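Note that one protein chain of the assembly has been removed; the remaining protein chains are unaltered in position.
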Amino acid sequence: MDAEALRLDGNAAAGLLDQIFASEVTTVRGTCAGCGRTSSIGALLLYGGAMGAVLRCPGCEAVVLRAAAIRGRYLLDLRGAAHLELRDGA
Amino acid sequence: MSFISRGFKGRGRREGAAGRLPPGQYLEHGFPVLSAGPTPHTPLDRWDFTMVGQVDQVRRWTWDEFLALPAETITRDIHCVTKWSKLDSTWTGVSVDTLLDGVETSADYVLAFCDGGYTTNLPLEDVTGGKAWIAYAYEGQPLAPAHGGPARLLVPHLYFWKSAKWVRGLELLAADQPGFWESLGYHNRGDPWREQRYWGDE
Partner (left out) sequence: MGAVPSRLSWRVATVRAVQPETQRVLSLVLDVPGWDGHQPGQHIDVRLTAADGYQAQRSYSISSAPEDPAITITVERLDDGEVSPYLADVLRPGDGLELRGPIGGWFTWTTQDGGPLLLVAGGSGLAPLMAMLRHRAARRSTVPVRLLYSSRGFDDIIYRAELDRLVSHDPDLAVVHTLTRSQPPGWTGYARRIDGAMLAAVAWAPEARPLAMVCGPTPMVEAVADALVALGHDPGRIRTERFGPTGG
């Protein structure tokens, strides 16, 4: 089975990401540092399974955001995101 | 956290595996797929394996050249950090010792690099001395793309994320450089018998 058959939507990582962001996270918009495409977090492509969330750009498949829960600590790597945009009241 | 789910035991678990399951692991009979990205499909005529970094000269093998190298078939238990272990998996591939034969290096570390951008780091001594292979067959069949084919690194004495899928080469390094998961909270070495899962584990 190819990994494509296992990938989910970024939306499915909301349980983890909500631990990091106190506000609703899947509607936050992130811009890919690789190709410049802007996507809602919920529309990124999620890989990584039980090890952590690897969220990739639906345009170029570059990693935009990584997150993992490590024994009560939460790690977030945003090197692949040019920026994130959060709005009030979202 | 004290809630117990009435009647829940979890599957498989530890039956019939006395002494072979590292702490915290359960027995898995299937072969779960875990991936940090989409499955690459590099044509074999464009595949190569290279040894780069701190080497006297870059070594490169095409697919055909790689298959012509002396191969070994080995049977080992594998242990995933997500807690499944699989016993007696049989692999065929080329020992990293064979690839390093004649290579002059002062490196103490290697960084495996892969199609799709995945990396994992290891001390050189964890991939030499008959401990690591570049495997291209599993249970006598060509390694399926989902499991890392055409070839993956196999380092069965460490957690399985170290056995990088779709591997394309090793970079020999003087200084250690954390790989994909090692930079996101996972243990730098990952010995399952010492349960080195995460940063901070002894």
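Per-chain numbering from 1; labels A and B assigned in written order.
Just so we're on the same page, contacts are C-beta pairs under 8 Å (C-beta built on N, C-alpha and C of every residue); 3 or more make two chains touch, one makes a residue touch a chain.
All values derive from a computational prediction rather than experimental measurement.
For the chain missing from the display, the contacting residue among B:Pro32, B:Gly53, B:Gly117 or B:Pro178 is B:Pro32, taking the whole complex into account. Take subunit A: the residues that touch the chain left off the picture are 1, 4-12, 14-15, 18-19, 22-27, 40-43, 49, 89-90.
In the full complex, the hidden chain is touched by subunit B at residues 1, 3-11, 13, 26, 30, 32-33.
The rule we apply is simple: only the chains that are shown with their structure count from here on.
One inter-chain figure worth recording: subunit A and subunit B are separated by 25 Å, centre to centre, where each centre is the mean of the chain's CA atoms.
Contacts from subunit B toward subunit A in the complex involve residues 33-39, 81-82, 117, 145-146, 161, 181, 183-186, 198-200.
Residues 1-4, 6-7, 45, 47-52, 54, 56, 61, 63, 66-68, 70-71, 73, 75, 77 of subunit A are the ones touching subunit B in the complex.
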